[in-house]
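Excluded from the complex is one protein chain; the other protein chains are retained at their positions.
Chain nomenclature is as follows: A and B, assigned in order of appearance, with residue numbering initiated at 1 for each chain independently.
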Amino acid sequence: MTPTVSASGLCLRYGGTRALDDVSLRLTQGVTGLLGPNGAGKTTLLRVLATAVPADQGAFTVLGQDPGTARGRQEVRRRLGYLPQTPGFHPDFTAFEFVDYVAILKELTDRGARHREVRRVLDEVDLSDVRGKRIKKLSGGMRQRVALAAALVGDPGFLVLDEPTVGLDPEQRMRFRELIARAGEGRTVLLSTHQTEDVAMLCHRVVVMAAGAVRFDGTPAELTARAAGRVWSSTERDPGAKAGWRTGLGAFRNVGDPPPGADLLEPTLEDGYLLTLDGAGTEVAV
Amino acid sequence: MTAIMEAAPPVTSAQPRQSWAAVVALAGFEGRRLLLRVPVLLALAVYAFWIVWHTRDSFDGFPALQDADRSTQGAPLLVALAVMVCVNQSVLRSRRRDTERHFAVLVLQPGRRTAAHVLSVLPATAVVAACVAVQFTWEALKPGAIGTGSPGELLVGPLSVLLFGAIGVLVARLAPSAVAVPLMVVFFLFLFVFGASPALSDDWTRWLYPVVGESSANILPSDLLGRPAAWHALYLAGLALSVALLAVLIGGARKGVAGTALAGALALTVVGGVGQAAGLSDETAAARVRASVTPEKEQTCVERGRSTYCAFPEWTPRVATWAGVVDHVQSLSGGTAKGQQLLVRQRIEARYGLDSDAAVFPLSTPHQVTVGTAWGGNRVPEFSVGVASVLIAGNEKAVGEMCDGRMVTVMWTALAWESDPVAALRRVRLDDSVTGSATVLAPTESLSMTAGQTEVVRQLLEQPRDAVAAKVKARWAELTDPKVTTGRAAQLLGVAVPKGADKCDG
Partner (left out) sequence: MRRLSGVPAVWRALTPPVCRTVPWRALAAGGALGLLLAGMPRMVDGLNDDFYALNLLRAAALAFALSLAFLLDDPARHTTAAVPTPRPARQALRVALVAPVAALWWTAALLLVPAEVRPPTGDITLEAAATLVLTLAASATALRFAQEAEPGTAVAAGLLLTAALTMVLVPDRWAMFVYMKDEGWAASHDRWAMVLAMAVLVWGVCGPEPLRRRVRPVPSGA
């Protein structure tokens, strides 16, 4: 499959900090998860790929266009949906008006078609009932969904979502997963998150970042496999474990290098993630 | 913002006393932030720079402290406006950053948070108060300082900062829009620059402004100023308190306590306002008349050398400097003038207060010289001219009619003792020239010099002093004869005779 996004050697510095350190990446259709601790450079990478900030070095193409040129960036943006980490709104607009406004900015100029499209995405994020309500009257979760609708409007081929499930209750998160999974059908979605379950359930690929660099790039199964044979159960906290905690059942679940004859457990994606980060966990402020 | 939330935890037990402790903690936190905001820092830097630049040579080194206190009032307004803008933004911050919803559940209720914002102005006020103290102390420590300052006048600077800070909080609670206060600043800037001028206000309304300037440079004894400084400070304090309490009340404080306090503050404002509007008391008016018409009854006299010096009590420390000038002039004079006993009397025109710069009329009493209340700078050669002219013409009244060669001797004896006599000549002349005809300033009536006299005097001042002094003393009788012409005086003193001398204007 031809990659939707292909980036090579992306570097970006803020002052003396390397927010992106030689990041190369190829994204194909489907949902790709981006995991990493706070300050790993996830948001910066997303902003660069969404053409919101230019990189210092490196090049990338989105849907065959080069965003390093004015014309190329314009073309990329015509086919891009972007949900920023902290979306802002015109609080006096209704949900419908706001998404409609973004749709116009995305050059959907035919009024009738645009309104149909806006209604469609509001339906998709389950906001049809409150589309006439002013945004300042909406709850945090609803606002998050308005922002997602704004990202989805215009049927973009490449969707960049920066922690879309933050602040949502479990039910809302479930609905979001559904939505994102649907969006990933026929599109390329790059999803940054702290929720390893989101990645495990949604993504066909996962990228782990730390300190501005890519630490892992593969399938969720491959990431999980990294922890194979490295998760075990014990009655006491094992001092040799990288991490260990008492589970609800009373036994300790340890991650790390097990002692001989340990009672091995089935690893999860999170175990693989933790072990990938181990030793690469230097924090980078973004 | 997280830090604000961190500042709040002491209130968790929700006892009233601890909650006020939280208000104080929050006020301290906000006060520190306020002091470190760029506009406030810049305004403070400019203010400090101004104090140093201004006070280095203000009042020519001879400040009357009853004026020096007033000169501390204007500059703090810059800080006050910066504080108003920044404190307003601090109050609006939680709304702008959408943290109002987080704060809404805090134990520290909006009324108390408003109170904390009002209190956060206090550190900036304290800094300004310290600056005012430094500026005034600096003036008071100058060797030439006389008189007494008024605490009421000194309080105006810090109280303005407090008032405008409170206005900033109030506006944030009334109109939660970021544009409101900057717009008010434009309005206030205009009021401050032009508002307190007589064009906009008459006698009592101008006292409603925080800083009330005076249009006159007249220096009066402190008990004759007639400025209701204490009342004005009370008015400002009451006003600041009222605005602050109103903000707290609107911010959501309990009506009872804040309402009562507000009523008290308003009463204070009204008392101050009425007190300052009362106008000049009869006693002060009578004292002003006495000081203007019969100063001899108010003054203390001191003998120094041959002469007597009478001054208002606050000015007696200046007698030595005056005596120095008289001695210099007499040491350059000849004949009877050299040993002449003079009465140097300080005279003022206080009847119009600080509204106008009224001139003091010349005296016809023989050998009496007038000295003003200002000193230093140009006032020194001017007094010197006054002394020399009385020594030569006999009295001040006669000096104004003088239009002959004696002018040469008057000017030379008045100025030759200065370290740079030609510069002194330039300074006593109204148009700062050293050629052509000009008016010469003296403590009472001004003198006029013709172009010829100017040329002769300048030539003499450029020659070595002792050589000229010998000639002046030798020819004293002839040089001070009313019939002497400028040409003749030039001849006697051995300098080039100018063409067409002695044509006084008018």
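Methods note: a residue touches a chain if its C-beta (ideal position, glycine included) is under 8 Å from a C-beta of that chain, and two chains touch if they have at least 3 such contacts.
Predicted model only: the values in this text are computed from it and were never measured.
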| item | value |
| --- | --- |
| Identified contact with the non-displayed chain, of A:Tyr82, A:Phe216 or A:Trp232 | A:Tyr82 |
| Listed residues A:Asp22, A:Asp66 or A:Asp126, member touching the removed chain | A:Asp66 |
| Interface with the undisplayed chain - residues on chain A | 12, 47, 50-59, 66, 68-74, 77-78, 80, 82-93, 97-98, 100-102, 104-111, 113-114, 117, 147, 150, 154-155, 160 |
| For chain B, residues in touch with the removed chain | 38-39, 42-43, 46, 50, 78, 81-82, 85-86, 89, 92, 96, 177-180, 182-183, 185-187, 189-190, 193-194, 197-200 |
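Throughout what follows, only the chains that are shown with their structure count from here on.
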| item | value |
| --- | --- |
| Averaged-CA centre spacing for the pair chain B and chain A, given as whole angstrom | 67 |
